[in-house]
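With one protein chain withheld, the remaining protein chains of the complex are depicted in position.
Coming up: chain A.
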Amino acid sequence: MFFHIVLERNMQLHPRFFGRNLRENLVSKLMKDVEGTCSGRHGFVVAITGIESVGKGLIRDGTGFVTFPVKYQCVVFRPFKGEILEAVVTLVNKMGFFAEAGPVQIFVSKHLIPDDMEFQAGDMPHYTTSDGSVKIQKECEVRLKIIGTRVDATEIFCVGTIKDDFLGVINDPASTA
């Protein structure tokens, strides 16, 4: 799920950036530092949408670095148990398959793939039904439901299922091509 929230961060800025463009430098550094990171609490920071406030800088003793407390608005993505996501399959093996929904990786184990789909090895491993009408392979898109998340301090990993109504392949580039 996506959230628009306000976060705070202490930015250390090198003295060479001081000057007319201090604020711009601060913001661009913030973007570089924060966007794409993941925290267990808030999820993945997708994008910074605005700066709320930049506090007073504090000069570090010894170094010339200055610490600014910056409050910024950002869009975060945090997967939840029970959430339905659309993801792109990245890897298929006999244990199941891996998929990605943006920054988050999801594993769907074999027993959470419908029983009528069988694993087919080969140079393009895939799961397919006996009549071959549905095929899960690399690069195809699936809709899945998250049944478990593992949230570490800097990483989120999910386990999903496609064994439910309306879940499964939604678009297969190989078949349309």
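Just so we're on the same page, a residue touches a chain if its C-beta (ideal position, glycine included) is under 8 Å from a C-beta of that chain, and two chains touch if they have at least 3 such contacts; residues count from 1.
Rule of thumb we're sticking to: contacts and distances are computed from a predicted model.
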The complex's invisible chain, by UniProt name, from "tRNA (adenine(58)-N(1))-methyltransferase non-catalytic subunit TRM6", "Exosome complex exonuclease", "HTH TFE/IIEalpha-type domain-containing protein" or "Translin": "HTH TFE/IIEalpha-type domain-containing protein"
Residue touching the undisplayed chain, where the options are A:Arg23, A:Arg60 or A:His111: A:His111
Contacting the left-out chain in the complete assembly, out of A:Gly57, A:Pro125 or A:Gly168: A:Pro125
Chain not shown, touching residues in chain A: 91, 93-96, 98, 105, 107, 109-112, 115, 121, 125, 147-150, 157-159, 161, 163-164
